[in-house]
Structures are given as C-alpha cells and as structure tokens.
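Right, subunit A next:
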Amino acid sequence: MAYEVNGITVEHDEEGYLSDLTQWNEDVAAILANDEGIDMTDEHWEVVNFLREYYDEYQIAPAIRVLVKALKKTMGKEKGSNKYLYTLFPYGPAKQACKIAGLPKPTGCI
Partner candidate 1 sequence: MSILHTVNKSPFQKNDLASCLSHASDADAVLMIEDGVYGAIKGTKAAAQISAAGATVFVLGVDLAARGISEDKIADGVSVVGYDGFVKLAAEHNAVNSWL
Partner candidate 2 sequence: MSEGMEEGGSIKKFMYMNRKAPYGTIYALEALEVVLIGAAFDQDVSLAFLDDGVFQLTKDQDTKGIGMKNFSPAFKALGDYDVTKLYVEKESLEERGLTADDLMDLVYEDEDDDWAEKPSIRLVSRDELKAVLADQDVIMSF
C-alpha cells in the first residue's frame, strides 16, 4: 500500500501510518490530513511539529496523556488539554496527529 506524492511512492501500513518516517514531508502530511478530513491550520501544525520533535528526541510517539502534559508545560493550560486536542483532531490526537506527523502508532494506543 502506498501514497503517490509528487511522483514519489510513499509506503504505508494497513491503517495508513507511514512505513518509513524519513519519507515524510509537508506535502505527504497534507495528503495524510486530507485522508483524515482535516484542514491543517497553524494550530494543527503546532501539534504535528511538536510530535515530530518529541519522536526525534525519544524515538517514541507519546501516549495522549503524555502529549497533553508536555503541551501544557510548553504552550500553556489552554492548549495542554484533551479538549483542545480533540477539537483539532476529532478522531483522536494520537491516532490522527501521529499519522499526519508520519510517526508510528503510539505505543499503548489501543
């Protein structure tokens, strides 16, 4: 299974997560977001970029409560909440934001 992005084949698994996260770029993210029915705003990108930085440092996609805690610390109480994240990613921040960020499904995401 694969996406075609600007003539490049980008492999993904049966749930749509990228097989090789080095193939990620903003065009790939736009296609992934479109599949999820999400119109990417600056606020969406803020979360997606945060997830990519987290993965770069720790080599894992954070669980939702870890993401909330970390966002609360760096971006304040309003953005560090389940409610805010679900407003941006209605079908689950872990599932949708991680997918758009090109990360594997978070460990412990059932």
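Candidate entries met the following condition: all candidates are chains of the complex that A comes from, given by their letters.
Note that in this section contacts are C-beta pairs under 8 Å (C-beta built on N, C-alpha and C of every residue); 3 or more make two chains touch, one makes a residue touch a chain; residues count from 1.
From a predicted model like this one, the values you see are computed outputs, not experimental measurements.
Chemist: State which numbered option touches subunit A in this complex: 1 or 2.
Modeler: 2
Chemist: Touching residues of subunit A toward candidate 2 in the complex: what are they?
Modeler: Residues 57-60, 62-63, 65-66, 69-70, 73, 107-108.
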